[in-house]
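All protein chains but one are shown in place.
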Amino acid sequence: MASSSPPTQQQLVISTLGAPRVSSPLPLSHVHGDGIGDFVEDELRLLYEPRVLANRSPNTLGFELAGPRSGIFFNPAKTSAAIVTCGGLCPGLNNVVRSLVMELTLNYRVHEVLGIRYGYHGLNPAVARPPLDLTETVVDDIHHRGGTILGTSRGHQDPRITVDFLASRGIDILFCVGGDGTQRGAHQIAEEIQRRNLPIAIVGVPKTIDNDIKYCFRTFGFDTAVEEAERVIDRAHVEAKAVLYGVGLVKLMGRQAGFITAAATLASGEADFALIPEAPRDLKGPQGFLAALERRLVAREHAVVVVAEGAGQHWLEHANRGCDVSGNPRLGDIGPFLSAAIQVHCAQQNIPVNVKLFDPSYHIRSVMANSADSLYCERLARAAAHAGMAGKTDLLIGLWHNHLVHVPLAIACNAKKQLSPEGELWSAVEALTGQQKWYDAG
Amino acid sequence: MASSSPPTQQQLVISTLGAPRVSSPLPLSHVHGDGIGDFVEDELRLLYEPRVLANRSPNTLGFELAGPRSGIFFNPAKTSAAIVTCGGLCPGLNNVVRSLVMELTLNYRVHEVLGIRYGYHGLNPAVARPPLDLTETVVDDIHHRGGTILGTSRGHQDPRITVDFLASRGIDILFCVGGDGTQRGAHQIAEEIQRRNLPIAIVGVPKTIDNDIKYCFRTFGFDTAVEEAERVIDRAHVEAKAVLYGVGLVKLMGRQAGFITAAATLASGEADFALIPEAPRDLKGPQGFLAALERRLVAREHAVVVVAEGAGQHWLEHANRGCDVSGNPRLGDIGPFLSAAIQVHCAQQNIPVNVKLFDPSYHIRSVMANSADSLYCERLARAAAHAGMAGKTDLLIGLWHNHLVHVPLAIACNAKKQLSPEGELWSAVEALTGQQKWYDAG
Amino acid sequence: MASSSPPTQQQLVISTLGAPRVSSPLPLSHVHGDGIGDFVEDELRLLYEPRVLANRSPNTLGFELAGPRSGIFFNPAKTSAAIVTCGGLCPGLNNVVRSLVMELTLNYRVHEVLGIRYGYHGLNPAVARPPLDLTETVVDDIHHRGGTILGTSRGHQDPRITVDFLASRGIDILFCVGGDGTQRGAHQIAEEIQRRNLPIAIVGVPKTIDNDIKYCFRTFGFDTAVEEAERVIDRAHVEAKAVLYGVGLVKLMGRQAGFITAAATLASGEADFALIPEAPRDLKGPQGFLAALERRLVAREHAVVVVAEGAGQHWLEHANRGCDVSGNPRLGDIGPFLSAAIQVHCAQQNIPVNVKLFDPSYHIRSVMANSADSLYCERLARAAAHAGMAGKTDLLIGLWHNHLVHVPLAIACNAKKQLSPEGELWSAVEALTGQQKWYDAG
Partner (left out) sequence: MASSSPPTQQQLVISTLGAPRVSSPLPLSHVHGDGIGDFVEDELRLLYEPRVLANRSPNTLGFELAGPRSGIFFNPAKTSAAIVTCGGLCPGLNNVVRSLVMELTLNYRVHEVLGIRYGYHGLNPAVARPPLDLTETVVDDIHHRGGTILGTSRGHQDPRITVDFLASRGIDILFCVGGDGTQRGAHQIAEEIQRRNLPIAIVGVPKTIDNDIKYCFRTFGFDTAVEEAERVIDRAHVEAKAVLYGVGLVKLMGRQAGFITAAATLASGEADFALIPEAPRDLKGPQGFLAALERRLVAREHAVVVVAEGAGQHWLEHANRGCDVSGNPRLGDIGPFLSAAIQVHCAQQNIPVNVKLFDPSYHIRSVMANSADSLYCERLARAAAHAGMAGKTDLLIGLWHNHLVHVPLAIACNAKKQLSPEGELWSAVEALTGQQKWYDAG
């Protein structure tokens, strides 16, 4: 799904704090066929591009595979780890916290795992609530609840303050669970650590309900979000069909990427139009969205429209809205804008339209993870624990062609992932909605 | 996850009925960057093994990628397609039927799509109910219901009778939705067609709730099954904890493969033991399951055990149970057997155990697809439609490292996929349950 | 729960089209103890007030009990019935339609049942789409979907036009499913019929998601709405707790009645404040809501507030907003108003509040009925069918102290039901939320 140009092999090299110093306590082996789970070799790569023309030689560019190493950097009995969750809520945060704690304490048997409170602010002792001591008992039941028991916040900290805190508190590994802003912050912390030459590992766990982090085919919470979004589209369909010229308008998450919109549209099978940032349309004019919707309404007397929050920003007035505290540009609200635009247009055409706007963002973010995300968080968190214990740093756990891989933070957060409008996913949306024919009829 | 030895490149070659004769009516292009969805080239391959040691040259062995072709074999206006669903229920059957019909009728605009009734029996005119005429209206709402509107059955038909029927009824493409038995049947039909040199395409859509078809990382319905199974494990956990020495025993689907058991165990986070066919254990003796469970019960006073239906078959008496009508060996019922064995063992040890057995098979099979499976069925069905229209035959749509691929039926159904007990998935189960420590304490 | 003064016995008398002329075809009996279901006697009453002081004689004022009569007015073989659904969506509409059709066609075996399209507009042949012919096959599966297959609309028709249509189309019984506006319309139709002395029965089935129709302890859809609303409150709680000074603000349906707010607050157990029209509060000042919320936030650092859409209308500017097409006064939108007021107040107090507003109205209205509502719709619809076949008219089916009763339309829709702020339900809300202590602390 990623459409940017490939990185270089040099850019894919993972930083480490040093050579392995300790044997892993995990009950695994290097022997294939002994019935015992396998360690993963550091030399194993996953090809960046496994699709090739027949009989052509593949490019050997590849990611380091994630997984447990037989030799690790940190001595578990002396290791303190800490977890911080940042940014907006996303289903699965508590699962990640729980699995990290379970793997680190029950399997690696580290000295302690701390829970940093309320995001990066919790790493500034001047303003922070003290960290939680995360034991098996504390986290035992938390995966059945949405949200994050650690609390979260938006915004950054001065990396020097953070590293002061990590060093003084004796934290060896910091797991940063958050989106691309959070991972950029994690990268700055790792750079500051490197400047001071400290043996502290920074491991990112990518969290974005929009699914827009590079080198992550899928991020946790996305599957749950699609499931919830599908239900909303289905209900919008019910509302739309129940009245003459009913329009169910569903605004979904996706500031710069249409993944939730595309996936929920496909899962639901009930949307007639899907609008995403990557496939911009005109609003007005004979080939514009309003005219296309009008044709559909005249022909079928109802319609369901799904719009990503970042779609159609060029339709709104070009006031510069500045950025929020996380550094993300403030968007105009496409939901009410589009609702009003549809009503005005239909009134001009004498169509007694009845628009119902659905904006389920918080409703979706706060739900507990579904089983697919629970499972994925479990895998992701354990891979992060393995990476941290092995002394790997300045990286996040990515997902590439279905395999967990190590991705340097520097390349993971230099741009956002977007959906390719020429790829299979979007083609399926076009095939399912048939929206193009309403545009073409203009 | 598949552990068998790799096929040869020759074995991966896809049969076709002939060269493309017609331009595809789909609104796609070959040009990257024109903002229009892309056709897929016939020469594109997905590497069989994208994991390599650093700097080693990858093997070029690869699968043909699925997707829409610009040149197709069948003239849509003259094409009749048929769909048959076979074997036990699986969430998503109606989604596959719906998406096939939608793609074939709305996008390719074929002449007709027929729905064969009640499995392969429906292809024998001597006993069959007449096929349904599957229009957009008929299938519009079916994805919101479990089951299959076509009906299903187990068992085979003489391929000669089937091919007689296909030829006489003028069916050009037959989509066979079913498990490995069904796909073997489909292969026999394709062979009979080849013998007669008829221009009829046979396209398999793999359906197995057990997720045990080769070259299919994941089959539709599996994700839904895991979601339902997770809920059952959670409830078994509630029952187990509510009484002293409570044991929640959950028997899940998986005749020869432990995928559902492993995935649901990981998703739930509440199971203490997971038993699968691929990782056999002793029942009795100090390192046996009963002793391990006893240790857990003494230490924690409750336990949750998840067992795949095909696990522990060596524990049951070796009566030859024969095969069912689909040719699958009849299994002994591990659920009641294990429940009784636990009770007898605990009685001997004076532990007042309280076993609650959960056997949710039908409950899981009959539910409607969740959103992840709905989305997957959508993709799978459209890929099958593209393959059939392109005149490809004797194949099924597989999923390999997250890409839909074409897999010859001959190699897809010559063995079942099993979970590797040394791979990441099972290692995660061991890490999560910590079951090994109860065995080791013996 | 109703708090108005009691009606007179005369007001409770049910109108009929005439004496029974036909024996009921239902397989019931008048004999207690024969194991056969019983007809209900016309003379049976349910006391208006079954609560009395010990040894005092109860007042004999009572409602006529609903149920099948042994003698009926309409000859089924010659009877045409029609169903119309009006107003906003409410879970259970399709269940009511299905059960009416099933009872009338399968058990009474009436000649036909028609489905009027898109509310009362469908009774005006000048503008209406033609009615649907509602057979068993048409309605078989509709109870698994939200919305109404008939379509709906707001607004009235001239009763003379409606009666012209009923008479010309030969409709004997019209079932009007809707809220108090709809029932007022039904009463006008019944009056027009009486003026013309026509043998046409008008039977109301009360539908209000707000649960605000008099003499109906509970209306269908209410239970489902509470279930969905509970989930929203739980998610608001998750959002509120995840950040420092988080406020989850949930706006629920309830234009003049706080039933959904009260019930969902009790079901959830997570709300800290509940605001309803029947228990008005000051917004500002030391005993006002904002000060009380501020105290809670300082003490606990998060809060969940549930507000009925009709609460706090006196806080908004007194612009006269007029009425909507159904004649209901337009309300100011308390959700954004309160969100802004909280933010302004907290900013003044230097509390960095983080308000998340949830407005799930359409999301709730469009869901399918839960099982309790499905069951209730089943009972309600069959009672309505019995009343209509018996020739009773100008009534609706009420629910009084757990029994279905006949209520004359004239008294059912002369005012709205409200929640008593001194009754058990609201006392439970006060006991659960403990909100009063934050007000009292001022």
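Each chain carries a letter (A, B and C) given by its place in the written order, and its residues are counted from 1.
As a working rule, a contact is a pair of C-beta atoms (placed from the backbone, for glycine too) under 8 Å apart; a residue touches a chain by one contact, two chains touch by 3 or more.
Owing to the predicted nature of the structure, the values given are computational and were not obtained by experimental measurement.
Student: Where the complex has a chain not shown, which of C:Gln183, C:Thr261 or C:Ser374 is the residue touching it?
Tutor: Here the residue in touch with the unshown chain is C:Ser374.
Student: With respect to the chain omitted from the figure, which of C:Ala19, C:Ala54 or C:Ala126 is a touching residue?
Tutor: From the options C:Ala19, C:Ala54 or C:Ala126, the contact with the absent chain belongs to C:Ala54.
Student: Under the stated touch rule, tell me which residues of subunit B contact the chain that is not displayed.
Tutor: Per the touch rule, subunit B residues meeting the hidden chain are 89, 118, 145-148, 151-153, 232, 235-236, 238-239, 241-244, 356-360, 362-363, 365-367.
Student: Can you list where subunit C touches the absent chain?
Tutor: Where subunit C meets the chain not shown: residues 26-28, 32-38, 41, 43-47, 50-58, 60, 62, 65, 67-68, 95, 98-99, 102-103, 106-107, 143-144, 217, 223, 226-227, 229-230, 234, 263-264, 266-269, 279, 370-372, 374-375, 378-379, 382, 401-404, 421-424, 426-428, 430-432, 434, 436.
Student: So that we can see where the missing chain sits, which residues of subunit A does it touch?
Tutor: Output for subunit A: 141, 144-145.
Here is the rule we go by: only the chains that are shown with their structure count from here on.
Student: Centroid from C-alpha atoms only, then distance subunit A to subunit C, rounded to Å. What do you get?
Tutor: Centre separation, subunit A to subunit C: 42 Å.
Student: Which whole number of Å gives the spacing of the CA centres of subunit B and subunit C?
Tutor: 46
Student: Among all residues of subunit C, which ones touch two or more of the remaining chains?
Tutor: Those would be 145.
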